[in-house]
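Of the protein chains in this complex, one is absent; all others appear in place.
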Amino acid sequence: MFKLDLHPAGRHFLQIPGPSPVPDRILRAMSYPTIDHRGPEFGALGLKVLDGIKKVFKTSQPVVIYPASGTGAWEAALCNTLSSGDTVLMYETGHFATLWKKMAENLGLKPEFLGLPGIEGWRRGVQADMIEKRLREDTQGVIKAVCVVHNETSTGVTSDIAAVRRAIDAAKHPALLMVDTISGLASADYRHDEWGVDVTVSGSQKGLMLPPGISFNAVSEKAREASKRATLPRAFWDWNEIIEMNKQGYWPYTPNTNLLYALSEALDMILGEGLDNVFARHQRLAAACRSAVNAWGLEIQCADPAVYSPVLTGVMTPEGIDADAVRKLIYEHFDMSLGTGLGKVKGRMFRIGHLGDCNDLTLMAALSGCEMGLRLAGIGLKGSGVAAAMDYLTSHVAKPALKAAA
Amino acid sequence: MFKLDLHPAGRHFLQIPGPSPVPDRILRAMSYPTIDHRGPEFGALGLKVLDGIKKVFKTSQPVVIYPASGTGAWEAALCNTLSSGDTVLMYETGHFATLWKKMAENLGLKPEFLGLPGIEGWRRGVQADMIEKRLREDTQGVIKAVCVVHNETSTGVTSDIAAVRRAIDAAKHPALLMVDTISGLASADYRHDEWGVDVTVSGSQKGLMLPPGISFNAVSEKAREASKRATLPRAFWDWNEIIEMNKQGYWPYTPNTNLLYALSEALDMILGEGLDNVFARHQRLAAACRSAVNAWGLEIQCADPAVYSPVLTGVMTPEGIDADAVRKLIYEHFDMSLGTGLGKVKGRMFRIGHLGDCNDLTLMAALSGCEMGLRLAGIGLKGSGVAAAMDYLTSHVAKPALKAAA
Amino acid sequence: MFKLDLHPAGRHFLQIPGPSPVPDRILRAMSYPTIDHRGPEFGALGLKVLDGIKKVFKTSQPVVIYPASGTGAWEAALCNTLSSGDTVLMYETGHFATLWKKMAENLGLKPEFLGLPGIEGWRRGVQADMIEKRLREDTQGVIKAVCVVHNETSTGVTSDIAAVRRAIDAAKHPALLMVDTISGLASADYRHDEWGVDVTVSGSQKGLMLPPGISFNAVSEKAREASKRATLPRAFWDWNEIIEMNKQGYWPYTPNTNLLYALSEALDMILGEGLDNVFARHQRLAAACRSAVNAWGLEIQCADPAVYSPVLTGVMTPEGIDADAVRKLIYEHFDMSLGTGLGKVKGRMFRIGHLGDCNDLTLMAALSGCEMGLRLAGIGLKGSGVAAAMDYLTSHVAKPALKAAA
Partner (left out) sequence: MFKLDLHPAGRHFLQIPGPSPVPDRILRAMSYPTIDHRGPEFGALGLKVLDGIKKVFKTSQPVVIYPASGTGAWEAALCNTLSSGDTVLMYETGHFATLWKKMAENLGLKPEFLGLPGIEGWRRGVQADMIEKRLREDTQGVIKAVCVVHNETSTGVTSDIAAVRRAIDAAKHPALLMVDTISGLASADYRHDEWGVDVTVSGSQKGLMLPPGISFNAVSEKAREASKRATLPRAFWDWNEIIEMNKQGYWPYTPNTNLLYALSEALDMILGEGLDNVFARHQRLAAACRSAVNAWGLEIQCADPAVYSPVLTGVMTPEGIDADAVRKLIYEHFDMSLGTGLGKVKGRMFRIGHLGDCNDLTLMAALSGCEMGLRLAGIGLKGSGVAAAMDYLTSHVAKPALKAAA
């Protein structure tokens, strides 16, 4: 096997905000022998995962599963619903919102990019009132869709999607609502139907705890109606044939069989734990992480506590400190991967992932690695973040993690 | 884990023409923990597989690896090089050629579909003279690309791509040559550079022995030039940013990490065995399989011995016999999956895959299952195909399969 | 990883009479992370496997599981029940019976070795009348135990244990009955309680489909009584402390945790299929195998059809043919391992295993490999064994192997 073990001993700590660590259960499931994607076992598998994934999106409408990574699902959302030259209102929450906007341009759409000025927009959630205002102005209905990112992976901000829905409704605007929750799904609460989202885009390698390679579009009736008029060329991403064949548990082209095994296992794990328990666990770990950052005296990238992400925490390094040099030092000394600062915040922050298959001691390991690395980098810390996180965790005891004996 | 073991004992025989059985070595490689796709280990992995895959395509030009299944790579080939309304000359070798043509239509291209009439075209390879004739007529250069399938998975015909190249050259036509060798690569000889192919499309789940989920475009300089003028919208499939970032071993968006582990292992296996040995092994097994079909007195779908496929053999059932009922009987009694007849030949034939990680005894098991199933189905056989295959294998002894002691 | 793949392509066929091929399900189960053998999860695992294994032995009495291979369980049976100098009546069915006798000598016991003269005893089962006669002569009760092998792995003979029980009873002799069914358990019917066996010895790597490394003693009340008086030194093998701690699901010393995961999975598979179905499957495959040997015109090692083994078939090569040279040729050309002739029959026969996770097509592959190898070795065969086996299998159709849809 290709030598990937550059570190001599012990487990690598993968604390980036995705891909998140894939649990052994899922790795084992993924190694089940590949089967005939036209045979009866496959149909049973297909129906199971198509049903289970709806529960995670909190929808009773179709969820399309693509044998492609998340960026593809962004494209699918756009090309199934829009036509060349259509105006879409997008909101700049950070690097990934910016990339989605760039994709819209590449596909021949006309994105308008709302947002707070400068770095400020990258530290706060979607400002629904700005969206409402813009939509009210659009009396001609030029805007065909509103596109926002639920959990902005580049910053650690989880926007209020229900508020965006209310803004669109308040403006009485017919635009579609399209939401990227690639890094939010199955870590932060998400409600495709209740929030009236038309297309929700997500991926496998975050809260679902899979390796990358599968992505999703949850699709409303209104979105499917729009798809009938949309003229952007589409074939691989086309919803219709997939949704039709999914009724029997199959796909029109070769699906990603072994990742569907993994998805099946992940659904068993997530729905077995209970979505509410999953969300509460993420909130608790995220709060402990923030208490550490506060204790260090460093700034949290997200400036609005109402929209702190349960998935990751962005940590700003002091002026003059290259965050990537700190990351590299931590990687080399403590065998831990942290997320880099992207785009506008490159070199100014690093990101700690605490999503997916994470628990108290994994977080403590991660925070210890950060604290030791920050010290080795010569950064003066106000206090011990590790101590603060332990205080938080012991004063917010989770109901004992042990299940009743099987 | 989701119960996929519908059969009580023993190993399932997956003898469809892809996905092919994934070797244990590759399943194990795939279960290596997911790593940071921005970290140094990943870069080393990326460079390794990007280099190795070129050897399999026999090219020194870029090979783009997509985190998507093969159908996506078809789309990539078209949308990177063509513009809405462009005429493309496609050739009907079977079901997959037909699907590719349908995709071209969906993307707004104008495919012309050459081919022999009726079922005849599905029993022979690409007729290069028909292509030459058509291109000579196109004095205006309306045709922008010639698209052919190398190994037609639906029939078991491996067309002569060098002949297509010569036809284009003879017609002095500037069209691009685009070839689908999704099921041919790493099983049948293929020479991207020598044959002057501009875009070669392939996938993971056939000769490469991986699970589905990765696909490829090998790209010529001429194709990259064409991409500068091509105006079909593209983002996910766009070659340029990928090729640029690949120089360091990375991808612009999240790659399919665990399948790249699998690809790395597959390259070690294939290049370790030696491409010529791999091809010879496939040819020998295919010949043994055909000797069985002949002995049964059944017709081979491919009517031209010059283009028999080393990957799979299509077997026509006698008039009045539903091939799918035979397949079902074999599946239920002998725990083996065979390929179904697709499109025009549905119910009239079944397909035996003998590609990828196959050896003499696996083929004999497959042929035994077919012979017993044909007998249980009440089909009168002229003789024993199993006996004929054993005759072939013992009279064409491979150089001993055992490697020199490690 | 150490390169063990000496063969370039395809799956190796492991058709020795044990270790038998380990199913993927079991290999995956075995890779579950090692846990604390004193923690609550372990206790639950321990109770589960201790309960399930009793069903396989058909006993309600304790089954001791050793973290050691089968030879150790032979020693355990002897040293828990006997004292230095004790006479034991052993019966020569073949090589393994001979090895057990040699072990008895090494431990300071006095084995008497009954059996038919010469090679004849290696072609027939235990002659219970000889045992009865000898026990009747032993009016002083000098003989402390009768030791027989249920399924003699070196020859392919499955003796009638109930008859041995009847012989002991008829002689009204107090000796313990100790039976080795290392290669018979979970392949051939076995009834520890009903047959009045005092100690049954078995192992993991045959019908249980595990890798080697776990072995068993099923223990009667009478055997436990005997253990109170037995004075052979014992510590690791001592039943008492193990049986005591097993009540809570634990062991006095570190158990073989990962192989217990495998055992748990194997029990799910075997009890899920149903013991009677498992036995019927073995009988059918063994009959098909014998029909092949007969068709070849070769002799089956077992000369008494009443005691043909469902586990393996011994095949005698014609006078002057070195069976091991044939095995080597088959190994090198067809990537299949067959069992060698052992002891008295070395070089005169080879053994085909058809036990454990075997099905129709795996057997057909094995027989094809044998037939091709015998032909390449220049041995004149009377006819095609492969054809005969297909005749047998198609005329003795198993109830369809497919389970009802899950």
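In this document, chain identifiers A, B and C correspond to the written order of the chains, with residue numbering beginning at 1 in each.
FYI, contacts are C-beta pairs under 8 Å (C-beta built on N, C-alpha and C of every residue); 3 or more make two chains touch, one makes a residue touch a chain.
Every value quoted in this text rests on a predicted model; they were computed, and no experiment measured them.
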Options A:Pro8, A:Pro117, A:Pro305 or A:Gly380, residue touching the unrepresented chain: A:Pro8
Interface with the unshown chain - residue positions in chain B: 1, 24, 28, 31-33, 40-41, 44, 405-406
Touching residues (missing chain, whole complex) on chain C: 1-2, 4, 6, 12, 14, 16, 18-19, 21-22, 25, 27-41, 44-45, 48, 66-72, 74-75, 79, 84, 103, 106-108, 203, 205, 211-213, 232-236, 238, 253-259, 261, 264-265, 268, 331, 337, 340
Interface residues of chain A (partner: the chain not displayed): 3-11, 13, 21, 23, 25, 272-273, 277-278, 281, 331-336, 357-362, 364-366, 368-369, 371-372, 375-376, 384, 386-387, 390, 393-394, 397-398, 400-403, 405-406
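The rule is simple: only the chains that are shown with their structure count from here on.
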Geometric centre distance via CA averages, chain C-chain B, whole Å: 45
Centre-of-Cα separation between chain B and chain A, whole angstrom: 34
For chain B, residues that touch 2 or more chains besides their own: 4, 6, 21, 25, 331
